[in-house]
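The complex appears here minus one protein chain, its other protein chains still in place.
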């Protein structure tokens, strides 16, 4: 039972990778087939950060396939975390921060689920969680750091400290975090899974290396020859990826650098509905945006194509 | 005396960085002024790898300024290491491998200087040396790894091992290596020192972060606006860089990805001269290529502009 | 009573901006800390480098298009580099980041900050706050840290319920002894004044009052005993030029708050 190993068990994590085919062959498939690789109880790590490059199409399909007892790990969590809580998909979240964004205050959904004890929130500093993914990506059980020392985050996370054998100083050793599944959204990939990201890379490259199974959606599928013309743009190699799906606007209503800005108006409406009706508003949102629309195209239509074009224009203005 | 601290002393390394200005201002200067920042006895780390992106113009100027008692650290060393040995600039080298390249066998210069005890060679595995720079770049005294365990590289390097507090397994803790000076050659930079590298990045980004002082030569100086149009191409930020010099063909006769291939004919002539006359051949080479030509342009003229154009053509063929 | 000439957020941003020197780097959160950094860049620190935790170095924030998060295109506008988030924080751990600018929910006499839980037990808190984000890392790793916050009794508490981000812990040498070799909390800039910490005990100390603020007002809004040295400065009020500049950065007054 691989999922039962301690998150820092680099031996078990390595055995799982050794057992997996490292193919440079075809990875392109449907979103349904990709997400069928997620099992109930899995530790799922999501790429991007807050409302940037969130793998929304993959989150949506995980909910549509009614996965349960997941642990969701993400550095800063946003609406995707709230949706998973209210849908009953997660038993636990691992994060450095959770809410929607500064203007909407502390997340009411997070408060409801965490304060009631229904979904424990395991808390790390932003760097510490990044180093946990990086340790896993490097195949080691921990990385040394000076962050979190002295704070209450050390005891609540069970982080061990070490007297440095070279200098005698105290170091925090943050334990590796090996996800069962990574879900990522990128700008482009070839059909063999070689992925390129524009703009801020967040933690995606580390998360991909850390996970046993890697699912990717891409805004664009490009020919392999195009990847080979700019190999220095590739941040995740094909042999790391298990399944790839072509999903334009795959982060919406969150942003994708250079392609579309996050839909802040939508966040405002969403937050206002929660202010009025609490988690019942989110249940309605799930029906309207997740369970209802049969395809991702139908989902996007709920926002309206005009909205998508507008957000694309904002993105071009900000990055050109 | 900062240079006297143990290479893994992250406290002293941090104090040196805290004392330095982190400016986003002008960094462009002359090669003479840049290299004046190197002091006798310094630990100098060179970027690139073997005969790729070697900071040859900076090496040449260090020799012209007759620096002594340097330690040269580089992952794979090539002719630049031989030149420094014969010029009497280095007291020690730190590396994973040293020779010119496969066709020319084991370096005769390296053998002469190391076997006689004149220049000790401190040996690490390629990954271990990379992790030493990375530990320094991260500001920690060591990184854990499974490489080198069991081999004789562990005792000769003084690498400590640890029983992992999470898993009980044995890990090698490779100590950080904080250079006094990093010398790097990159494809392009703006005048504020924001550097972009094409092709394989080697270890340059880590070395830049690891060092107290960073000297960079660039094939091209581009406007700041151009950097801001593709910030995801920047791998070394301006506030890390102390001095920047515009030096086209700054790695020659070594290569620069996409711009010119290494001059293998030149290596062949150089190696044949050593076969015939040993280190005296290198002394003659120093006169002809290092001490003789007053400017880098004069140095390039010794190779002939036709040779430079030919090597540029080869590079385009291989990377387009 | 005449209308104030600036809002509390404007006062914080101006006072914060004055803490930043030229030829330095600043790790800034969004909202007032970012406004303070941009103001400094425009006024007296043109070679200041802004660093934002989403993985952004050297952006030029577009006036009127202020980011609401550290991970969006408005925060990255015309940046010079976009490293991974982990690598961005590692610049701080290595010593490249001179100053960190953060806010805080609860703060105590030793400058410890709590953005995690208030009341109840840790795993069943009365109020669950969003968490550390990068605040713990910034206060642990930047060379100097400035906290910018509204000064209210409910924020300035005797002892924080949870140390999310360590100030001086129990005071004295306790921060250094915990292993935190680097960095220190140098200033707390509030809507009432500017505070530092006494060198030995590391207790919060009033250093300067803003114009027209009294010591009594500070005492009334602080839930612990603040050290009051003999000599207390008065800050220079925000200048017309500072306010003009600042208001041009946030013309919609998204973070500056409504003018009376």
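Descriptive notes on the structure:
By written order: A, B and C. Residues from 1 in each chain.
To be clear about the criterion, a residue touches a chain if its C-beta (ideal position, glycine included) is under 8 Å from a C-beta of that chain, and two chains touch if they have at least 3 such contacts.
Predicted model only: the values in this text are computed from it and were never measured.
Taking the full assembly into account, the omitted chain touches A, B. From the options B:14, B:27, B:202 or B:233, the residue with contact to the chain not on display is B:202. Among B:121, B:222 or B:283, only B:121 touches the chain left out of the display. Across A:31, A:77 or A:138, the residue that sits in touch with the chain not pictured is A:138.
Check B:98, B:136 or B:176 against the missing chain and you find that the one touching it is B:98. By the touch rule set out above, chain B reaches the unshown chain at residues 48-52, 75-76, 95-99, 101-103, 106-107, 110-111, 114-117, 120-121, 123-128, 130-131, 133-134, 145-153, 156, 161, 169-172, 199-203, 205-206, 255, 257-258, 261-262, 264, 314-315, 318-319. Listed here are the chain A residues that touch the chain not shown: 11, 13-15, 17-18, 21-25, 136-140, 190, 192, 194, 209, 224, 227-228, 231-232, 234-235, 237-240.
Keep in mind that, in the parts below, only the chains that are shown with their structure count from here on.
Setting chain C aside while the other chains stay in place, the touching chains still form one piece.
Chain centres defined as mean CA positions place A nearest to the mean of all protein CA atoms.
Note: the chain lying farthest from chain A is B, by mean C-alpha position.
Across every pairing of chains, the maximum count of C-beta contacts belongs to A-C. One inter-chain figure worth recording: chain B and chain C are separated by 40 Å, centre to centre, where each centre is the mean of the chain's CA atoms. If you average the Cα atoms of chain A and of chain B, the two centres end up 37 Å apart. Counting partner chains per residue, chain A has residues 145-146, 169, 171, 199-201 touching two or more of them.
Within chain C, residues 76, 82-83, 90, 93, 181-182 each touch two or more of the remaining chains.
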